[in-house]
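A single structure is presented below for examination.
The other protein chains are all here in position, but one chain of the complex has been omitted.
Per-chain residue numbering starts at 1, and chain names A and B are given in the order in which the chains are listed.
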Amino acid sequence: MNKRKERIIRYLFTALAFASLVFLVGIVFVLFREALPIFGKVSPKAFLLGKSWYPTSSPPEFGILPLILASLWVTLGALVICVPLGVGSALYLHELAGPRQRALLKPVIEILASVPSIVYGFFGMVILAPFLQDTFNLPIGLCALTTSIILGVMATPTVASIAEDALSYVPRSFREASFAVGADRWQTLTKVIIPAAGSGISTGIILGMSRAIGETMTVLMVAGGSAVIPHSIFDPVRPMTAAIAAEMGEAPVGSDHYHALFAIALMLFLITFAFNIAAELISRRFRLKLGLSR
Amino acid sequence: MKRRDIVQKLGFSALFACMAANIVFLGGIVFFIAARGLGSINWAFLTQAPRDSMTAGGVAPVIAGTFYLTLGAIIFALPLGVASAIYLTEYSPRGWIVNLLRISINNLAGVPSVVFGLFGLTVFVKYMGFGVSILSGSLTLGILALPVIISASQEALTAVPQSIREASLALGATQWETIRRVVLPAALPGILTGVILSVGRVAGETAPILFTAAAFYVKGYPHSIFSEVMALPYHIYALMTEGTHPEEQTRIAYASSLLLLALVLSVSMLAIYIRARQRKTYNA
Partner (left out) sequence: MKTMMKLMVMPALAIALGAPAFAGQKVVLEGSTTVLPIAQRAAEDFMKLHKDADISVRGGGSGVGIASILDGACDIADSSRAIQPEEVAEGKKRGKDIKPFVVAMDGIAPVVHPSNPVKGLTKEQIKNIYTGKFSNWSEVGGPDLKIVVISRDSSSGTFEAFNELVLNKEKVRADAIMQASNQAVGSTVSRTRGAIGYVGLGYLNASIKALSVNGVMPSKATVLNHKYPVSRPLYMYTNGKPAGTAKQFLDFLKSKAGQKIVEAEGFVGLK
C-alpha cells in the first residue's frame, strides 16, 4: 500500500517536472505554427534578407533585415558597456573588495538586475534621451545610442554575477602558484585568473547578450522605431522586439502581417535559443576543465 | 615606483570605476524618479481610482491589478516549480533526463518576454478562450516565473544536509514522508526567497501582459479572474503613449514608476536579506 502511494507520488513529481519542457516545446510549436503561413507568401530568403519592412502598404513588403540588424546593432552597443562594466565589477568584487564591501556591493548589483524594464524604458525616454539629444546636439534623442546605453546597464548585472561565479570557481592553487613565481596581483589576475575563468566569463557575456536582444519594453520606448538599416549610432532603429510589441496589437488576427510578426518572434527565439545553448556548452566545458562536478 | 606597480594601480582603479558605475546607475535611476515622483504620491493617489481622463485621482485599482496578476502567477508557478525541483534533487532521475530538464529550464529562463506574450495570446487568450483577463495574464507570467522558482528551490533543497535525509529514512520514514516532513521544512526559507524574487520579476513585467491582461481603463477593482485589468507597468506605458494630456499624465507616470520601483526593489531587498540570514545560519 505504502509502496504504491510512493510510486504514485513519484510519477506525479515526474509529470510536474516536465512542465518546463512542455512549455518550451509549446512555445516552439506555437511560434512555428503561427509563423509558417507567411513563408507561403514570402520566401524565407526574401523575408530574412529583404531590406524593406512595409507590412501594411499595398502590396506589403515583409523584409526583416533592418529589424535584425537593428537588434544586433543595439546589442553590440550594449556589449560595449556591459562587458567592461560587468567583468570589471566582478573582478573588483572578487579581488579587491573586503568581505564587508562585498556584503554591500553584491546586493547593489542584484537590485540593479531587478529594476523593471518599463522603469528603464521610462527613465530612458524622459531623462536619458533628452539629455543625450542636448549633449550631442542630435536631431532626436530616441536612437540606437540611447537604447544601447540602457540595454548595457540592464545587461551588466547578468554579466557581473555570472562572471563573479566563474571567478570563484578558480582554484586557490592557481593563484598561489602564480605568486610563487613572483607575479604581482595584477599579473596574477590578468595572466592566470582571467584566462582560467575565461569561458565562465564568456558564458556571462553570452547570457547578457541574450538578455539585451530579447528586451522589449525598453527598446519599444527609446529606440525610435524607424525600420531602416542603421548606419550610425545616432540613427533611430526598430529592433525585432519593438516591431512585435508595437504591431501585434494592430495586425488583424490571421493576416499576413500577423504571421510575419510571429515569424520575427520565431527568429528572435532561435537567436536567444542559440545563445543559451552556446552558454550551456561553454559552461559545461569550463566546469570540466576545472574539474568541477556536472 | 616600478612600472608594474603603476600598471597594477591603474588596473585596480579601473576595476573600482566599473564597480562604482553600477552604484551611479542605480542611484541615478532611483534619484531622478524619486525626485520627480515623490511630490505626487499621497494618500489619495494610493487609494483612489484614475479619473478626469487619467489626469487625476490615483492608482488603487492599478495596484490591485498588479497584485492579482502576481498572485495568480505565483499560485500557478509555485507548486509546479517546487515539484520540479523536488523531482530533480530528491528523486535523482537518470542523467539524460536531468540534462534535458535543465536545458529546458535554462532556455525557458532565456526566452524573450515578448515571446511569452505571444504564447499567452495564442494559447490562453485565443485557443483556451480565457480572453484578455487576469487568468490569461497570470498563466503567462507564471510560465515566466517558473525557472526562477525552480532554480531557487533546487538550490534550497540541495543545501539541506544529506545526513538529515538519511536519519529520517533510517527511522523508517518513506521517501515522501522524508521530503514532506524533513526536507521541505528545512528548505522552506530558500524556496520563499525564490518566490519573493519571482514576485519582484513578475510584478514589473510589461510585455507578457500587453496582449493577455492589460486594459487602458476599467471600472474600479477587478471582479473576477476573467476581468481585464489595469496593472502598474502597463499603466506607465499607457500614460506615456496614449491620451491627450501629456504633462499631467507624465506626472502620474513618474509617481507610478516610483511606486513600482519601490515595490520591486523592496521585494528584492527582502529576498536578499532572507537569503543572507539563512546562509549565516548554515555557516554557524
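Keep in mind that, in the parts below, a contact is a pair of C-beta atoms (placed from the backbone, for glycine too) under 8 Å apart; a residue touches a chain by one contact, two chains touch by 3 or more.
Owing to the predicted nature of the structure, the values given are computational and were not obtained by experimental measurement.
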Contacting the left-out chain in the complete assembly, out of B:Met54, B:Ile149 or B:Leu258: B:Met54
Which residue of B:Leu26, B:Ile74, B:Val123 or B:Ala255 touches the chain not shown here: B:Ile74
Those residues of subunit A which, in the complete complex, touch the missing chain: 52, 54-58, 66, 129-130, 133, 139-142, 220, 224-228, 235-236, 238, 246-247, 249-253, 257
Subunit B residues that touch the omitted chain in the full complex: 51-54, 68, 71-72, 74-75, 131-132, 134, 184-185, 188, 214-219, 222-228, 238, 240-244, 246-247, 249
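The criterion applied here is as follows: only the chains that are shown with their structure count from here on.
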Chain centre separation (subunit A, subunit B; CA means) in Å: 17
Residues of subunit B touching subunit A in the complex: 4-5, 7-8, 11-12, 14-19, 21-23, 25-26, 29, 32-33, 79-80, 83-84, 86-88, 90-91, 93, 100-101, 103-108, 110-119, 121-123, 126, 143, 146-147, 150, 174-176, 197, 200-201, 203-207, 210-211, 233-234, 236-237, 240, 250, 253-254, 257, 260-261, 264-265, 267-269, 272, 276
Residues on subunit A engaged by subunit B in the complex (per definition of touch): 2, 5-6, 9-10, 12-14, 16-21, 23-24, 26-27, 30-31, 34, 84-89, 91-93, 95-97, 103, 105, 107-112, 114-123, 125-127, 153, 156-157, 160, 184-187, 189-190, 207, 210-211, 213-217, 221, 241, 244-245, 248-249, 253, 261-262, 265, 268-269, 272-273, 275-277, 279-280
